[in-house]
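Sharing a structure, written as structure tokens. Questions coming.
The complex appears here without one of its protein chains, the remainder shown in place.
Then we have chain A:
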């Protein structure tokens, strides 16, 4: 291959879709490294602190799509204190200096400031797509900058971000010359938008395929918009609380959208809106009703029983087991199901139990991705589910009460989860809950050969549990553990493993400062971050040998060394 001209080598590399494959070929020789790095169009950074931004943009100056992830996953549940880090600024600064051709930026769990968005908007003449997921730190002023200056903008996708509302002005900042929008999602924007500006923007966006509105958009405005978007494929409604006259207009507008395949929103949806959605149902492949506590089991099932082509369904647990049986008998193509809790109190009536899950598993054999919150589970049910659905790739079960045993036998749920890992040979992501002993970890280590991400809460008896996982799960990338009895022994049991993983999170466990220091000393290519609730920083400096318990531990491999933006409560060993 070294006798081929570089253009040929580059062309061959263009057939490698996976980042991992491109990473591999770049290791072969210097020529290949150079060809690969200059022709790389997409870079994925799973941990923003694993590599220095300047280093990355120098290696890949021609990158067009950059994806960066910041805070650890448990930050979603308030386990990571505010101001921990994950700043977008350094990445946007570095790219602005070295990657003029940047077209797409995707960020998840990062702190993005308005000034970062302003720099982004002005620095990349071909910028086309901004996707921000679970980010914070910016306001609608930052969005105004994007709208004003990104002349070729195709995609502005804001998913579940915490955005400060500085008024509706931002939407009006899209110039009249902006006609390139394909995807616009502002569902997480809390404030009003100007309906007229929105209608005009949609009217001049003939390529719009995906539109997700926020709560402030009325049924009337939605109706007017839909008349302009006959090619819309994905719609997130505004609020649906209006009186029934508005729905007649909506219904005739919806009828024109023959390409509509995915629905979400339904903020505060009144049950009277349900029949007006019926004509769409049999085309739908995606339906998200998980923000709609106002629709009950009967409304939901009337809608869902008509959605015979449904592949992805997100609902609240008010759908109940009976409702899930309707899903099972109607939605034979279902691949992804998420059932969220409608109230967060741990004790309570069982609206959704193991019965609903078993029904789904027997009716929907294509099911491969599950997130299921419930009040109770049994081993028997999980064993049945595993047999019915061996194709699970993602299996996340959350029994609301920590350490709750099998609801019938009172035994731990080891057998049930064991069956899942044993039968589902392609399982890549697993979250376990309920009463669990070290036995379940034996099975996870033995059978979880494809497992990449494992989430553990209130589980296990001893260090053996964590050791089974560390030694057995060859493909493990992310391990996150809370409130489980694993100590320094487990932490230090297989230190070389951490080099093959993206990160480890442990909180509420039994690791100590001493153990963490040993880890940091043995593995210089890791950052070992500890966070304690109380400000013990001065104490820690004085008592290096003090075996004080560490509240929160975050370990990750990195080529960047200790980060310089860590707040006071984070100590990097």
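Please note the rule applied: a residue touches a chain if its C-beta (ideal position, glycine included) is under 8 Å from a C-beta of that chain, and two chains touch if they have at least 3 such contacts; residues count from 1.
Throughout what follows, contacts and distances are computed from a predicted model.
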Omitted chain, identified by the protein name its UniProt record gives, among "Calcineurin B homologous protein 3", "Guanine nucleotide-binding protein G(I)/G(S)/G(T) subunit beta-3-like", "Auxin-responsive protein" or "COQ3 protein": "Auxin-responsive protein"
Residue of A:76, A:165 or A:499 touching the missing chain in the full complex: A:76
Touching residue (missing chain; options A:124, A:373 or A:441): A:373
Residue, one of A:21, A:83, A:162 or A:499, that touches the chain absent here: A:162
Residue touching the undisplayed chain, where the options are A:225, A:277, A:351 or A:442: A:351
Contact with the hidden chain (one of A:101, A:271 or A:390): A:271
From A:95, A:263, A:457 or A:501, residue that would touch the chain that is not displayed: A:457
Interface with the unshown chain - residue positions in chain A: 74, 76-79, 134, 160-162, 188, 241, 243-244, 268, 270-272, 290-291, 293-294, 296-298, 318, 320, 340-351, 353, 355, 373, 375-376, 398, 400-403, 407-408, 431, 455, 457-458, 482-483
